[in-house]
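The complex appears here minus one protein chain, its other protein chains still in place.
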Amino acid sequence: MTMMKAAVFVSPGRIELQEKRIPDVGPNDALVRVTTTTICGTDVHILKGEYPVAPGLTIGHEPVGVIEKLGANVKGYTEGQRVIAGAICPSFTSYACQDGYPSQDGGCECHGYKPMGGWRFGNTIDGTQAEYVLVPDAQANLAPVPDGLTDEQVLMCPDIMSTGFAGAEAANIRIGDIVAIFAQGPIGLCATAGAKLRGASLIIGVDGIGERLTIARQMGADVTINFREVDPVAEILKITGGRGVDASIEALGLQSTFEAALRVLKPGGTLSSLGVYSSDLKIPLDAFNAGLGDKKIVSSLCPGGKERMRRLMNVVASGRVDLSALVTHHYPLDEIVEAYDLFSHQRDGVLKVAIKPF
Amino acid sequence: MTMMKAAVFVSPGRIELQEKRIPDVGPNDALVRVTTTTICGTDVHILKGEYPVAPGLTIGHEPVGVIEKLGANVKGYTEGQRVIAGAICPSFTSYACQDGYPSQDGGCECHGYKPMGGWRFGNTIDGTQAEYVLVPDAQANLAPVPDGLTDEQVLMCPDIMSTGFAGAEAANIRIGDIVAIFAQGPIGLCATAGAKLRGASLIIGVDGIGERLTIARQMGADVTINFREVDPVAEILKITGGRGVDASIEALGLQSTFEAALRVLKPGGTLSSLGVYSSDLKIPLDAFNAGLGDKKIVSSLCPGGKERMRRLMNVVASGRVDLSALVTHHYPLDEIVEAYDLFSHQRDGVLKVAIKPF
Amino acid sequence: MTMMKAAVFVSPGRIELQEKRIPDVGPNDALVRVTTTTICGTDVHILKGEYPVAPGLTIGHEPVGVIEKLGANVKGYTEGQRVIAGAICPSFTSYACQDGYPSQDGGCECHGYKPMGGWRFGNTIDGTQAEYVLVPDAQANLAPVPDGLTDEQVLMCPDIMSTGFAGAEAANIRIGDIVAIFAQGPIGLCATAGAKLRGASLIIGVDGIGERLTIARQMGADVTINFREVDPVAEILKITGGRGVDASIEALGLQSTFEAALRVLKPGGTLSSLGVYSSDLKIPLDAFNAGLGDKKIVSSLCPGGKERMRRLMNVVASGRVDLSALVTHHYPLDEIVEAYDLFSHQRDGVLKVAIKPF
Partner (left out) sequence: MTMMKAAVFVSPGRIELQEKRIPDVGPNDALVRVTTTTICGTDVHILKGEYPVAPGLTIGHEPVGVIEKLGANVKGYTEGQRVIAGAICPSFTSYACQDGYPSQDGGCECHGYKPMGGWRFGNTIDGTQAEYVLVPDAQANLAPVPDGLTDEQVLMCPDIMSTGFAGAEAANIRIGDIVAIFAQGPIGLCATAGAKLRGASLIIGVDGIGERLTIARQMGADVTINFREVDPVAEILKITGGRGVDASIEALGLQSTFEAALRVLKPGGTLSSLGVYSSDLKIPLDAFNAGLGDKKIVSSLCPGGKERMRRLMNVVASGRVDLSALVTHHYPLDEIVEAYDLFSHQRDGVLKVAIKPF
């Protein structure tokens, strides 16, 4: 067998299922047969032509599967083993990686830094919405799935869960903190779960869709605010008696959520930004206390690597966090074009879609 | 003797030397006879009416002096002892103080937070450009001057040195880092000295005035860039081979310096902001890598308190940092109006002015 | 009314209820009418003469009560308000406090440092096992109880909860960590709850008493080990497949628990020590990897202050942690000698005793 099916970016507005050769396996690679993958908001940007990738590239960056073939230098794994890999799969050998920024991995060029350079699947190399995917630097990126966990249980680990948790981690949450999370899509919901995991005592979830606020409460939000009904900035300041929150997490990528996240911060607080923005941002003078409020704005890209994946799967296995409510729809790979249509139009209460190649 | 001379804000454009009553000393206060003080950029904003304070308020927030009288509850000091106090003199008892943000001290109100609330001298209470100043919460704020140090040697500790060093500290500098500091006025020069103290191996100082760049090299800059001659962003990217700097420090308060500081950052780097801004800031989408560059923007207000002052004076005493080059002019308190005129117009290469009441 | 009842240390082996004068209230003090307090293991050391205090001192350091009278300088509170204060009640103004170590507060002496100097109640000043207690530096130490919380719900905040959580905080736990806690007495149980709050995905509780292991599982332990049945070091290495734990918490104060906590650590891991030791400790060469294992041993004393208390009470109010199972017995103050007898002999499954003066 040498050919496989793969979802390929053709041109703006068009992703197609095509036949492609199953890739050859180099000494540091692993070939993984994909058992489940999903569609991310970034993929929709690619579909729409808002984020450019090379025509002909296989899309998708969230692999759950089985090791089909291991490169000669990849040790400690067995073919047939169930694994995941992070959406971000850095080399871990570059200057950027050793410096603590593997998601900004520049390989051996650019002095080792390249913005978002650790993101390769469905960006600079063929991705996971296919029957097979080649995992580069496999020694660093293959993460065995613990026994007893289903594909759906670990499907959020490669991207959404890692990103959302990173937002909570970068927010430097301490026990007893008050945290507000702006937007409760998949990433915001994971950030909400992450804030609870770090010990926040009051978590405020903001969104405009009632169903998402319901899930936010399941994920750990103590209070939810529908911004279509009340002004979230005024409401959060009221809830906190004028003090503001210790940390706020932006999980959408708009000026309005960024600005609200800054306005509700106490002096000394941290705004943790996860959104992918599409235009310049404004920092209002008053919200930034003219630069004198000891405020911090930090941004994070999804952490990857097998150690990160191992930790996240252990959190799932522990039962501390249950993200199964996020997988709202299932499609075979053959119907991925329909899945994109549903997901990109956010129909039918969709949060995340499981795609099954086999 | 019950009366003293004090520099008082009268109305925008007008600061006058007036006679005022020497204040009474409450149980937690100390009265300090000022032997040297100085004028800060913030005082010029007050003079111009850009930062409003109550008419009649004594201005100034950088005290070097001698304890004249101690409140009943203030222990461990002696009258006649030489001391300084931070420009920011928090209570250290409020929620904000205990939370790690004494500069944002809200006292017993506002849940303990008030933006810039730790700044009291010449802002919400009478300041230091006078013969005497009342130090509140004296137990927390009086810092004895080590033997052998002159007034001029410790005159920068209360504000400029504490602020500049805070910029380097918040930049999270590690041994071997590359750091760029935008603007080499008094605060930028101290940030430059601070970056060297933290172990940066390549420090790049940027300004438009040649004399300041000369002093920058004395303070620790390995390379200086005159932005009137070359584009600092392009030059810094060239110097770093396209990699960018690990940390950049903004020490002026303009969009142009803020933006340049963001553009020269490597992915994962930290922009440490010290400037007092006067308008909204823009974060350009590309410079922020659309939110995916793991970049951090942190702002700091001058740390105060006797422990901070003790540490800074020890740095001076060690000879590691010599800021004497920053005190370019001397005036008696009687001529403070002239001193303001010189300083506010930045004439005669002025960096900092020493004011002597006696 | 000028007299009150107080539990007083008389001589080794003897604590008595005596009549004492209700103390006068200085300008920075507050007098609190105690509604509930408790007995700590440290009090038993005092009773036995193992930790010396001045004869005649009122014992106890965990106050829940009502403000009876406020000093002239204490602002933002009202008489009649329900409050707690930390077992450790530092000034927050000393060098040690401003340096980040309020529990080691040396006041205005000893350069501001004094080992355990923040602990004053029932150690260097009259304590809380009385009808009234004088809270020093009240502005920094009075923490209002949120509406709706009972005395019993907040009774652990001043000491046990703050200490146990500090053990988890100092262990530098990250999401997905494996953590072992040695001893599941009141402090170990709180450390277990704290490890869960910080995001550990596998928590292993060790003790020799089955009932305590049952409560450990309620507090967050995923696995419990009875050291009377199996060797905890071997068992933990087995559970972790030989890897060891990311962090271990020592919560008893013995060589055996300290050594086991070191032996189960992965290279790079942190041993967080909470116990009060009574003899020299040995670090076995192999367990310390001859100094080359990147291991860390950190010790913590209970953090105090109103901000800490506010955070802990918010955790209780959030329902994230429920410590009510720890209060196993109730006594009026009149019967405190009996309560000491029960508690010091650890009879009847006692964990903590609530003492009610009124």
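Note that the chains take the letters A, B and C in the order they are written out, and that residue 1 is the start of every chain.
Convention: a contact is a pair of C-beta atoms (placed from the backbone, for glycine too) under 8 Å apart; a residue touches a chain by one contact, two chains touch by 3 or more.
This structure is a prediction, so every number in the text was calculated from the model and none was measured.
Asks: So one chain is hidden, and I want to know which residue out of C:P115, C:G210, C:P332 or C:G349 touches that hidden chain in the complete assembly.
Replies: C:P115
Asks: Which listed residue, B:L237, B:V315, B:V337 or B:V350, touches the chain dropped from view?
Replies: B:V315
Asks: Can you tell me which of C:N289, C:S324 or C:Q346 touches the chain that was removed from the display?
Replies: C:N289
Asks: Of the residues listed, C:G41, C:G244 or C:P357, which one is in contact with the missing chain?
Replies: Hidden-chain contact among the options goes to C:G244.
Asks: Which residues does chain B use to touch the chain missing from this display?
Replies: Touching the missing chain: residues 165, 169, 174-178, 194, 196-199, 201-202, 222, 310-312, 314-315, 317-318, 320.
Asks: If you put the missing chain back, which residues of chain A would it touch?
Replies: 27-28, 73, 75-76, 91-93, 95, 97-99, 102, 107-109, 112, 137, 139-140, 305-308, 310
Asks: Going by the touch rule given at the top, which residues of chain C touch the chain that is not shown?
Replies: 96, 99-101, 103-104, 110-117, 240-244, 253, 266-268, 273-285, 288-301
The rule we apply is simple: only the chains that are shown with their structure count from here on.
Asks: Which integer distance in Å separates the CA centroid of chain A from that of chain C?
Replies: The answer is 39 Å.
Asks: If you look at chain A, which of its residues touch at least two other chains?
Replies: Answer for chain A, listing residues that touch two or more other chains: there are none.
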